[in-house]
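What you see is part of a larger complex, with each chain still in position.
Order of writing sets the labels: A, B and C. Residues in every chain begin at 1.
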Amino acid sequence: MARIRFGLIGAGFIGRAHALAIRAVNATFGDLPAIAEPHVLCDADLDKAVRLAAQTGFARATADWREAVEMSDAVVIAVPSQFHAEIAAYALSLGKALLCEKPVGLSGAECQALADTAEAGGVSNAVGFTYLRAPMVAHARNLLDSGALGRPVHFYGRHFEDYLASPTAPFTWRLDRRVAGRCGALGDLGCHILSIARFLCGPVAGVAGNSVIVHRERPVSPGAVELRTVENEDYASAQIRFESGVPGVIETSRVAPGRKMDLAFELTCERGTLRFDAERMNELQVYLQDGADNGVQGFRRVLINSDHPDYAAFLPAPGHGLGFNDLKTIEIAAFLRAIAAGGNVYPDLAEAARIARLCEAILDSSENPGWIDNPELPPSKQ
Amino acid sequence: MARIRFGLIGAGFIGRAHALAIRAVNATFGDLPAIAEPHVLCDADLDKAVRLAAQTGFARATADWREAVEMSDAVVIAVPSQFHAEIAAYALSLGKALLCEKPVGLSGAECQALADTAEAGGVSNAVGFTYLRAPMVAHARNLLDSGALGRPVHFYGRHFEDYLASPTAPFTWRLDRRVAGRCGALGDLGCHILSIARFLCGPVAGVAGNSVIVHRERPVSPGAVELRTVENEDYASAQIRFESGVPGVIETSRVAPGRKMDLAFELTCERGTLRFDAERMNELQVYLQDGADNGVQGFRRVLINSDHPDYAAFLPAPGHGLGFNDLKTIEIAAFLRAIAAGGNVYPDLAEAARIARLCEAILDSSENPGWIDNPELPPSKQ
Amino acid sequence: MARIRFGLIGAGFIGRAHALAIRAVNATFGDLPAIAEPHVLCDADLDKAVRLAAQTGFARATADWREAVEMSDAVVIAVPSQFHAEIAAYALSLGKALLCEKPVGLSGAECQALADTAEAGGVSNAVGFTYLRAPMVAHARNLLDSGALGRPVHFYGRHFEDYLASPTAPFTWRLDRRVAGRCGALGDLGCHILSIARFLCGPVAGVAGNSVIVHRERPVSPGAVELRTVENEDYASAQIRFESGVPGVIETSRVAPGRKMDLAFELTCERGTLRFDAERMNELQVYLQDGADNGVQGFRRVLINSDHPDYAAFLPAPGHGLGFNDLKTIEIAAFLRAIAAGGNVYPDLAEAARIARLCEAILDSSENPGWIDNPELPPSKQ
């Protein structure tokens, strides 16, 4: 069986989750067509790279991402967003299979260029919209495809967190346009709910956004008197018209007290409704209007079990539950399958480009109020 | 149509709820066989009686309960528990239909004597185990009777509140055996969950109790230094063997922080399960194992609607909900129907006697640890 | 004390709720400055009027609304929406205090004309946005005013029901523009969530809507083959910019399977968040970021108790809960107080006009996509 030497760039929060996942993936999924070999781990902070490599079984560590890319078959990019594009371009140019964290680049154009390169080179690629891997999100899609719910009627989704809720939380690179890109909450969180919206409801025909910076200045560092201007939005909403004619709304916020991982959606269909919240990701609320007896109709709290995608790879027993790190293991498994099949994971770079353009259109239509048609198309085709 | 002149004894918390219910009952239920006429309202505190009578449309007010009984066709007793038996005996002796608040007397023997008198005299009677009137509790029984759940397998119920949770909450009459009777939490709260247990699972063949006084002394009044010994239990549990062979557990507590009206049960059956909590009394959680597809099985949050008993009398629209006072209106409606039919409401005095004996058996078996057989039977027949 | 003779026009679903409330209000609220006298009940269907009058204690019944208006001191309008304006105008012209159900007229202009008449005549008035009377909604506002939450940051609200979810549900007057007005779900449901949005977040500076008719044709009657075109929206969303700068989103739907009374909001503030859902109207979810210990921070499920507005008038005991009909009793109490004080209830006719214009602006901006500024102002002032 093919052994895929993984090069992981970034040993921070999500880099570590990838390292654990790469280590766990073949042990968890017994039926994969390839083996993930933890080969090289890179971080600008070499000590960090060395330490995490030792801990998680990577053969080598380096501070030089080029070197890491070169010595790998597959590259995972888990560094801050402004470096994604350059590293990705290099990896693709060498034909390395690529799993890039979201957001892929600082702009839709950057994403699209990468997608085009990958397609031209026939290079397998995937993007870390991790929640599409949650079994209950995948199950939502399966239920929809089964026809049990009828066609979608309207969609609401959001991703709320509170990591910047405190007005005195200090300035970070995420608030700096040159580093994080033009998008704030949208780029960090909103893209997740947009990935789910597209996954369930399909292409977007029109969008109208509204965004605000709630806390316009923040201390340059914890407790500092000096303030720095925040450069991207704390909150955004958008109305959506899907191509299918289905209307939708999404919201995203990084200043929402009490919401820790509140990526949630409600998909209303003709004959039923689905509700999901990542704070309880082992559950799906399902309403099925399946008969005349209103005495026993109601939203069902469905607990995860082996009838839901990928769960059985972890556990045979219902309701025992997965954690966030398990989603990364599922993500790496999907990546391995795509590599072996010579294709891409959905969502791939092209999908990331569409999502990035959606985010930009939300901001554009917030700045110049109004609807934008065909926001997913590259500007030339809109 | 017969007009039933109501005499209401007690103008406190629950007396007031009865006054509102008597006033509302025929306006709410259009199809009753008799009319409740708010005739005389009695309270030892005459001012209170006069005020509430004026407010709620009672024709007269008095401080003399004998007078109130004499001038009425139907009597509602809503005074502190130690007065119930004497007033009830008088009402029954005059053949007045009787709705007595729980607990009916200070002992099972007192209750039984009243039940016997009522039966001998053929006097319609009812007891204020109000939660049997909750549409979702009645619906639970209907679901069970329908066979959809299969036979009961085990039962858990509790009634927890926190009105005495604070160790410095002062002594009240409820803690005084001569006034409130031997039972503490059991007499005040536990009898409600026992009434539901019997309603759903039938007669009790054996019981083993365990009770404690958590806070053994309390200030004689708010803030006082002087302490008085608490004379009945703050918490009790019991294991139950129903005659059907079904096992059960109940608990009751008046010292449970955070529980406000936490009368709750779980009825586990062969093919399904029901969960109810009076803090959300407009919902019933229903699990039905109704097919092979585990992908969509789960507890259903069923919201109240006109397929549930008595709801349609209040509202045609689903999910709008009833409040506690509406349950009292349903109770008075059932009482009127029983009077017109010349029968009793379930639960009646005989049922209250069974429940009272159950409470006593729980305390007996707590004092002399072990099981008591046939605890519902009068002592002579055990 | 003044006795206010009530004339109630309409004996349907909500007319009946008003009749019960008029009957209950002084019995429930002991401290009102006036007495509601159930005087005349009118319905085009005279039998219905006679029956409900008899049941709920109204002295007279009539099929002629003019007569009913003339013989009353205060008029409650609870007939289908297309009759509101004419009856209201007549009542105001005679100086009768007016409580009109929502929506007040078929257009903002109709509402405004009525508001102007009322103001000119100094006639007390109120509008049936009943959920502003829910104790937990009122409490939300009080919490906000107390400063405990900091200033609002963003708002999301919706009103979803499923009464037209089935594609084969037949055509009704609500779908007919001439009868129900131009607004569909917005006029029936959306106006409730808009009334809450304004109550909590203040005036609206801009709005952008999106609406769809999901089921474009319906059988003319149950089971009919003949179809009729639906004339107003099944679903609408809107993005909002409040004058304060706070952004918001609202949605409304009458085709949302599983939602029975799903009027819900989330008010995100600087230091806390509130969540409410009318399906559990006796609860408010409250998050307060009130200290450093993250080990015990979380959304609190606050159960209704006597610290919440108006609850104590019904019950002294916490968590026992109110039902929808109780909200109407609170509404009538507020109306009586306003009459006695010679003022209006909030929300009054002027408020209803603002809400009606908001609804129209949502539809306008859905038809001609884009934002509308100052949508609450009469067209002349926009």
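What we mean here is this: a residue touches a chain if its C-beta (ideal position, glycine included) is under 8 Å from a C-beta of that chain, and two chains touch if they have at least 3 such contacts.
What you see is a predicted model; the values in this text were computed from it and never measured.
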Full count of same-sequence chains in the assembly - 3 placed in this view: 4
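Simple rule for what comes next: only the chains that are shown with their structure count from here on.
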Any chain in contact with chain A as well as chain C: B
Chain with minimal offset from the mean of all protein Cα atoms: C
Self-contact between copies chain A and chain B, residue sets same or different by half: same
Whole-Å gap between the CA centroids of chain A and chain C: 40
Where chain B and chain C are represented by their mean Cα positions, the distance between them in whole Å: 36
Where chain A and chain B are represented by their mean Cα positions, the distance between them in whole Å: 54
For chain A, residues contacting two or more additional chains: 297-299
Chain B-facing residues of chain C, complex: 13, 17, 19-20, 23-24, 26-28, 30, 51, 55-57, 260-262, 278-282, 303, 305, 314-326
Interfacial residue positions of chain C with respect to chain A in the complex: 153-154, 156, 158, 160, 162, 165-167, 206, 208, 210-212, 214, 235, 237-239, 241, 245, 247-249, 251, 253, 255-259, 268-273, 287, 289, 297-299, 369-371
Complex contacts: residues of chain A adjacent to chain B: 139, 142-143, 148, 283, 286, 288, 293-303, 305-308, 318
